[in-house]
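Here the complex is missing one protein chain, while the rest keep their positions.
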Amino acid sequence: MKKYILKIDCEDEKGLIYRISDVVFKFNLNIEKNHEFVDHNVNKFFYRAEIIAQNEIDILAIYGSLNAMLGGKANIVLKEAKKKDIIIMATKETHCLGDLLIKHDSNELNANIIAVIANHNDLRNLVEKFNIEFICIKSDGLDRESHEKLILEKLFLYSFDYIILAKYMRILSSNFVSNFINKIINIHHSFLPAFIGANPYKQAFERGVKIIGATSHFVNDNLDEGPIITQDIVRVNHEMSWQEMRKAGRNIERNVLANALDLVFDDRVFVYDNKTVIF
Amino acid sequence: MKKYILKIDCEDEKGLIYRISDVVFKFNLNIEKNHEFVDHNVNKFFYRAEIIAQNEIDILAIYGSLNAMLGGKANIVLKEAKKKDIIIMATKETHCLGDLLIKHDSNELNANIIAVIANHNDLRNLVEKFNIEFICIKSDGLDRESHEKLILEKLFLYSFDYIILAKYMRILSSNFVSNFINKIINIHHSFLPAFIGANPYKQAFERGVKIIGATSHFVNDNLDEGPIITQDIVRVNHEMSWQEMRKAGRNIERNVLANALDLVFDDRVFVYDNKTVIF
Amino acid sequence: MKKYILKIDCEDEKGLIYRISDVVFKFNLNIEKNHEFVDHNVNKFFYRAEIIAQNEIDILAIYGSLNAMLGGKANIVLKEAKKKDIIIMATKETHCLGDLLIKHDSNELNANIIAVIANHNDLRNLVEKFNIEFICIKSDGLDRESHEKLILEKLFLYSFDYIILAKYMRILSSNFVSNFINKIINIHHSFLPAFIGANPYKQAFERGVKIIGATSHFVNDNLDEGPIITQDIVRVNHEMSWQEMRKAGRNIERNVLANALDLVFDDRVFVYDNKTVIF
Partner (left out) sequence: MKKYILKIDCEDEKGLIYRISDVVFKFNLNIEKNHEFVDHNVNKFFYRAEIIAQNEIDILAIYGSLNAMLGGKANIVLKEAKKKDIIIMATKETHCLGDLLIKHDSNELNANIIAVIANHNDLRNLVEKFNIEFICIKSDGLDRESHEKLILEKLFLYSFDYIILAKYMRILSSNFVSNFINKIINIHHSFLPAFIGANPYKQAFERGVKIIGATSHFVNDNLDEGPIITQDIVRVNHEMSWQEMRKAGRNIERNVLANALDLVFDDRVFVYDNKTVIF
């Protein structure tokens, strides 16, 4: 008995969910959960089901039937629920990376960490404690394009599902990002769309805000503008320096990234129109 | 074009959602939203759909087909989405009642307030400002049974969907409550199951908690033990007296009740096993 | 026995708090609470005390001594703690105004509502239920300057402490605002500094955010840029239209404004450098 995840998204049309259900249910498998959503503004349909099946033949048959029915008009994903393979990119900070390493080590992360790529060597010691490959690709003396080319060469050696930017502090070019649409997940150290850009905690301090936040999102083009997965906030006050705000913010960053990854690794997230649907 | 709400709950069985969808979708109506959930622990199935239909005949036909198919084993509700009729019971406090009156007056409450019943006269002036009937039934010199009998006599004069206890400060007997299963909604001035009973703010103060909350729930038997609809919290600190905690708590009480009522009035809530499913 | 509030802010210097305490405490009055804060970045000192005194002579004496000592270099306010007088400005929405009216009517607002000024007549009926003067000053056919002139003429007829913009939907000119520095309090229907400007809920919807917020702040020049008093947030999801986000946002707006006003009306807020210190 294995668990499979079926995800479908396509243009909405009348009776679609009935026709999909018709295919899914007539195989008489055990549907643990299913969710659907239609965005009537843009006429988009989203469907996700968790299916328990004993043999792969049923699954292949469902997939075949759905494909025959929806004829290339839909994105259909039907695959065994399993751990994702991820590459983590980082710079020097440990609060997000460390959380992922600990969870990975305790078998509480629904992902395998294939490698950590950093632009500094500071994190090598921590990463290697956990017997995970650490690759340092320094940017010293390199322009962005050359640096990214070195990273891409490494990345293309691996098979992976997602790149996690766990406080990777360099901006990725559109060119780089275009290789991994809906596959790069960032934790932004602020409550987007406020305080885009460098040192958001200092910006927040200077603006005198009473709440700071963090946002996890896909990076599809502009670093701070991709589809938002999840956000959270923490209260701050006049007694706090921007460094104290940053410290308070780190717990939130860590949590928001962790929550976003749980959702993504469980195949609960659809992306469309620079937004997400999350089941 | 009217909106209808279809709610079904019953024992789960394989293919149920397919068979229900089969009925619902073959009428070719516009399904705005639908949600389903199966609680595998207790083998319960829950389904809710918002259906847009032009004529009542289709709706009657769906209802008939579902009934024929599920043969008395399921609770099936299919009715036009419309404002609920409510009776509010209160005592002296205005923070929950006032919010409902304002929203009702501004046409922002998905309910008609039929009357306000109170055990004191303090709120008469406020309620009558809004041209809503105010009924005072004092308990002076009456035992609980006699007092509740007077209230019941009044209640039975009206047709209504829900009784809202907007800070009604007397305990209702099981006998009273048994007349209105899943129809009485209370706002409990604490974060259930903590601080059950009288003066929870004083209890919270004495316990030195750093967060206080409020809980809205159905009252089905024991006053503080019914199915929870929604909860929220607010932070408190050592500088606050219990009166200040109570003041902070009032905003939360008001909000939690408002949120719970929005869910109930939109027919988004199922009750089972002393719990709720909320779509 | 009356309660007095002492507030002092000035340039910080060594021993300042000792010297102030020296004055305050040698009169042997009952200090209920006192807070101080120094912003070392800008060398600013803030002090607030709640003093219980039997006769005004002591209070005058403290005030005199503090003035003598700090010699015009400090802002010193020492006055009886009492309800503030406020003018509310609004347009058509009732969620913030209604909350203030209910609290005022229940004696739970630490302020007297002197009048409500609106640019439409929609709210007249609600306001007059509570026997509060309602003044409609329409802007039809008037340029901003002429409209504001009419409002100013009315405002100057009254004595008041604060103007509360309870969803007043017109932008106030710098010229208008300059008459009431640190005296106009706005509720901004978004989590500043995000979504400045018109229809923030639509902006938030389009950006696909997972949290929306509200901000209460002083209006000192640019409408959306004044010192922030308090902020709060509520979670939203992909199922919500922008109208549903707006509905969710209204509870937050109402609460945030209520919290901000509690702080301001209790004289707990200092403003400096486009920020607030809140004790």
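Should a chain be cited, it is by its letter among A, B and C, assigned in written order, with residues numbered from 1 in that chain.
As a working rule, contacts are C-beta pairs under 8 Å (C-beta built on N, C-alpha and C of every residue); 3 or more make two chains touch, one makes a residue touch a chain.
All of these numbers come straight from a predicted model, not from anything done at the bench.
Asks: Which listed residue (A:Ala53, A:Ala81 or A:Leu126) would be found touching the missing chain in the intact complex?
Replies: Residue touching the absent chain, from the options given: A:Leu126.
Asks: At which residues does subunit B meet the chain that is not included here?
Replies: Counting only subunit B, the missing chain is touched by 37, 39, 41, 191-195, 207-211, 213, 227-233, 237-239, 241, 273-278.
Asks: For subunit A, which positions touch the chain that isn't shown here?
Replies: 33, 93-95, 98-99, 101-103, 105-106, 108, 126, 129-130, 239, 247, 250-251, 255, 258-259
Asks: Need a quick check: the contact residues on subunit C for the chain that isn't drawn.
Replies: 14-15, 17-18, 21-22, 24-26, 28, 30-38, 40, 235
Assume only the chains that are shown with their structure count from here on.
Asks: Need the most distant chain from subunit C, centre defined as the mean of C-alpha atoms.
Replies: So the chain farthest away from subunit C turns out to be A.
Asks: For this structure, which two chains share the highest number of contact pairs?
Replies: Greatest number of C-beta pairs in contact occurs for A-C.
Asks: Given that subunit A and subunit B are copies of one sequence and touch, is their interface built from the same residue numbers on both sides (over half shared) or different ones?
Replies: same
Asks: Let me have the rounded angstrom distance from the C-alpha centre of subunit A over to the C-alpha centre of subunit C, please.
Replies: The mean C-alpha positions of subunit A and subunit C differ by 41 Å.
Asks: Taking the mean of the C-alpha atoms as each chain's centre, how many Å separate subunit A from subunit B?
Replies: Whole-Å distance between the two chain centres: 37.
Asks: Counting only residues that touch at least two other chains, what does the list for subunit A look like?
Replies: Where subunit A meets two or more other chains at a single residue, that happens at 37.
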